[in-house]
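Complex shown without one protein chain; remaining protein chains in place.
Here the chain labels run A, B and C in written order, and each chain numbers its own residues starting at 1.
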Amino acid sequence: MIQNPIPLDDLNRADKRAFLATLGDMFENAPWVAEAVMARRPFASLAALFSAMTGAVAASSREMKLALIFGHPDLAGKAARAGDLTVHSRAEQSSAGLDRLNEVEYAAFQRLNDDYRAKFGFPFIICVRRHTKASILREFERRLALDNDAEIEAALAEIFRIVALRLDQRITAADRLAVFGRLSTHVLDTWSGRPAAGVAVSLWERSESDDTLIVNTVTNADGRTDAPLIHDRPLPIGSYELRFALAAYFAGMGASLSDPPFLDTVPIRFSIAEAEGHYHVPLLATPWGFSTYRGS
Amino acid sequence: MIQNPIPLDDLNRADKRAFLATLGDMFENAPWVAEAVMARRPFASLAALFSAMTGAVAASSREMKLALIFGHPDLAGKAARAGDLTVHSRAEQSSAGLDRLNEVEYAAFQRLNDDYRAKFGFPFIICVRRHTKASILREFERRLALDNDAEIEAALAEIFRIVALRLDQRITAADRLAVFGRLSTHVLDTWSGRPAAGVAVSLWERSESDDTLIVNTVTNADGRTDAPLIHDRPLPIGSYELRFALAAYFAGMGASLSDPPFLDTVPIRFSIAEAEGHYHVPLLATPWGFSTYRGS
Amino acid sequence: MIQNPIPLDDLNRADKRAFLATLGDMFENAPWVAEAVMARRPFASLAALFSAMTGAVAASSREMKLALIFGHPDLAGKAARAGDLTVHSRAEQSSAGLDRLNEVEYAAFQRLNDDYRAKFGFPFIICVRRHTKASILREFERRLALDNDAEIEAALAEIFRIVALRLDQRITAADRLAVFGRLSTHVLDTWSGRPAAGVAVSLWERSESDDTLIVNTVTNADGRTDAPLIHDRPLPIGSYELRFALAAYFAGMGASLSDPPFLDTVPIRFSIAEAEGHYHVPLLATPWGFSTYRGS
Partner (left out) sequence: MIQNPIPLDDLNRADKRAFLATLGDMFENAPWVAEAVMARRPFASLAALFSAMTGAVAASSREMKLALIFGHPDLAGKAARAGDLTVHSRAEQSSAGLDRLNEVEYAAFQRLNDDYRAKFGFPFIICVRRHTKASILREFERRLALDNDAEIEAALAEIFRIVALRLDQRITAADRLAVFGRLSTHVLDTWSGRPAAGVAVSLWERSESDDTLIVNTVTNADGRTDAPLIHDRPLPIGSYELRFALAAYFAGMGASLSDPPFLDTVPIRFSIAEAEGHYHVPLLATPWGFSTYRGS
C-alpha cells in the first residue's frame, strides 16, 4: 500500500528505523541510498533531500550503480505478470497500461526486453509515468542504439525521475520536486461570439491498435472544462485525440445545420512531446469551420 | 455492357428499332416510355427529351406508375446477390458499395427491404449514385414513415434522377441534364506563406464499421490536387475524412518539429449533404495549428 | 477632492452630520436622498444601501424626480468650460474626454444639448464612464426620439448607474455595486507554437476625427499583457483599434520575412457594445496570416 505522505520536518526528527521505513524504498531495492544521507539531516527542503540522495548515487562506484540498475524489474515483463513487483513499480507500470497489454504488445515488449538484456545485461528502466505504451516502445528502440556508458547514464537519469515523483508523493514540504505538465482545452463559438458551454468533449490516447478513453467531460459556462484534462502529473508522451460534439452544440444553439451536419463530432489529433509542458488545445468553431492550435 | 454515347442528332433521325434500342432501357423495364415520346421528335436538347419522357410518366395512370416502380429490383437484395440485375442497376448499386455489403449490413438492408415491402408492397427505389450506404439506410428509415401517396411521389422523383444520369451517359448533346457536385481541397502553408506542395492527402468514406479509401493523392505546386477529389458525378451523401500528412511536409520544409510532432497526420471529418453541391475543404496549417472550413 | 473610501460599518455608526458629509453628494445636488435613508440604518451591504437610495427616488413625486434631473449640469456644456462642475461631474466628464473637445465636437454637443433642452426642458444625463464621445453622441440622438415619460425613466436609469459607481468609490464593503467590464488580449505565435512574448501592443480609441492612445504595452512570457488593457471600470462603449508590432516580433524570432514584410503592424478594429462585458481580443499569427475573434 502507498503510505500517507509524511511532513519533511517529521522526517528530519525521525529515528533511524522510521527514517528508513519512509525513504528506504525510494530507490528500488536500494535502501543504502537512504542510509547514506541520514546523517546529513536536517534537510531544508525536498530539493535538498533529493540532491543528497542523487548525489550519493552519483558518487558511488560503477558496481554500485550497476547493482542499483539491476535492482529494477523488467518492464511489462514476467515479474509484472506474476505480480512480483514492488508496490511502487506496480502502480507506475499500471499508469501506462503496461499491466493490460494484449498478446501482440506483450510480445513486442518481451522481444525488446530480450534484445536489451542481450546487449546491456541489465533491465530497461524508464520513468513510465511520463510515457504511453507507444512512446516507451520508441524509447526502447532509441536507447538500444546507445553504447554501454551512455545507456547507464540514461538509466540513472530515469531512476532519478522516478525517485523525484516518489519523493513528491511520500514527503510533504514547502517545495515540490516534480514539474508537472498540463493539458487543457477551450471551446469558442465564433458563430455567436461567446464561449461554447455544454459541449461534450472526450480525450483519447491513441495507439496502433486502439484508442483508450482518458476523460469524458463537458464544457462549462466559460467554454472550458472544470479541471484540466490532465494535470498534477507528467503528461504521458504520446498521441491523443480530442473529440468535440459540435453539431449537437450548434443544434442546441438554434443554428440551421445541413443534414447530415457538415461538422458533427470534430476530432483533433495531436501529440505530446514534453511530459512537463503545458498544452492548451482549443477549438474555435462555427457550424462550417474550425481552428485549433497549440496555445498556452 | 454500357453502350457508347450517341449524338442527339442521330437519335432524332434514327428508325424506330434503333431509337428503342437506345432509350428503351432508360426507365427500368419500361420501354413504353421511350415509345411514347418517339413521335415527338426532333428534340432540340437533352432537356426537351427528358421533359418529354418524365412528362409521359407523370401523365400515365396510377397503375402504370406503380408498374414502373414494380419494375425495379430490391436494393442490395437477392437479385443483386444472384446477379439478376439489369446492366444499369448493377453499375449503379456497385457505385455505393451495395454489392460489397458485410453480413450485418446485408441483414440491415434485408430488414428494411422487408419492412418497406410490407408497408408499401413495392420495392424501395433510390438514386444510389447520390448516396453512401449510410445515407441510403437513413433515407430508408425516413421514407418508411411516409404515407403511400407521398412515397409513390418520392419513388418517381428518384426514378427521374436515375433516368437523368442514364440519359447523360447515353446521349451526347449541347446540354447536360445532371448537375454534378464537386469536392476539392487545398493546402495552404501559413508557416512559410505559400501553397503547400507535395502533401500526401487521402479521402476516406466513413461508415459505422470501417473507412473506405476513395482517393489517395498529393498536392501540386499550387497546393491543390490536379483533379478535384470527387467530380463529374453527384457527391455521395455521407460522412468523409480527409487526411493530410502534415508532419512529413513540414519536416521537408525544414521546420523544427517536436518529437513526436505536435501535428502529424491531420484528419478533417465532415459530411456531404448536397449531392449536387460544391464542397471545398481546405487546410491552412503551420506545424502548430490549423484551420478548415467549407469553402467554395 | 475625491474623499478616501469609508467602511460601510463606520457609515452605519456615523452621526447625522458625518453620514450626510459622506453620502449627501452621491445624487447630484440632492442631499435629501441620503437624508431619506439615514433612519433605515444599519445597511447590511452596499446593495442594501443602494436599493434604499434608489427606492427613495423611485417613490418620490414626479416633481422631485424632475428636480433631481434638473440638478445635473449640461454635458460638455458651458458649466464644464467655466469650471463650474461638482467634483464628481468633473472627473466623470473628463473620463470620456468631454473636457477636451475640439471646436467641431463642442458645437455638436452644444447643438444636441440645445435640441434636447428645447424638447424636454431638462439637461441630458448619461453615465459618461460607460461611454466614448462617439457613443454619447449616438445616445443623444437615440434619446432625443423618446417621449417625455420614457426619457425621464432613461435619465433616472442613468442617474442610478452614476450613483452606483460613486458609491463603489466612496464606500468599502464586502460587496461591490458595479459590474465592471474587462478588455484583454493575447498573442499566440502559431509559427513557433508558443505564446508571443515581447510584442508591442497599443490600444487606440477611434473617433471620426482622430485616434486616441489608451494604452501602450508589451506582451509578457505568456503572450498576455501584465494587466488587462481596460479593467476595474465600465468599458467605454465605442470603437477601438489594437495594433500589434508583428514584423518586429517575427524578425526577432529569426523568421525569414519578405521586404517589406507581408504583415508589419497588424491593426484589429472592433467595437465594444457592452460596458460591463468581458472582451478578449486575441491575435493568432504567423508572418503570413492571422486570426482574431471575440474570446472570453
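Throughout what follows, a contact is a pair of C-beta atoms (placed from the backbone, for glycine too) under 8 Å apart; a residue touches a chain by one contact, two chains touch by 3 or more.
Only a predicted model underlies this, so the values are computations on that prediction, with no experimental measurement involved.
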Legend entry - Contact residue for the chain not shown (choose from B:Phe19, B:Phe140 or B:Tyr293): B:Tyr293
Inset, instruction - Check the options C:Asn102, C:Asn148, C:Asn216 or C:Thr265 and report the residue that touches the missing chain. - result: C:Thr265
Legend entry - Of B:Leu68, B:Leu112, B:Leu188 or B:Val266, the residue in touch with the unshown chain: B:Leu188
Inset, instruction - Give the residue, chosen from C:Trp32, C:Phe160 or C:Tyr293, that touches the chain omitted from the document. - result: C:Tyr293
Legend entry - Contacts of subunit A with the absent chain, listed as residue ranges: 190-193, 258, 262, 284, 286-289, 291
Inset, instruction - By the contact definition given up top, give the residues of subunit B that touch the hidden chain. - result: 188, 190, 193-195, 222-223, 284, 291, 293-296
Inset, instruction - Since one chain isn't shown, list which residues of subunit C touch it in the complete complex. - result: 135, 237-239, 258-267, 269-271, 273-274, 286, 288-294
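Going forward, only the chains that are shown with their structure count from here on.
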Inset, instruction - Rounding to the nearest 5 degrees, give the angle of the rotation that lays the CA atoms of subunit A over those of subunit B. - result: 180
Inset, instruction - Have a look at where subunit A meets subunit C and say same if over half of the interface residue numbers show up on both copies, different if under half do. - result: same
Legend entry - Whole-Å gap separating subunit B and subunit C, where each centre is the average of the chain's CA atoms: 59
Legend entry - Between subunit C and subunit A, distance of the C-alpha-averaged centres to the nearest whole Å: 48
Legend entry - Residue numbers of subunit C (touch at least two other chains): 190, 193, 284, 291
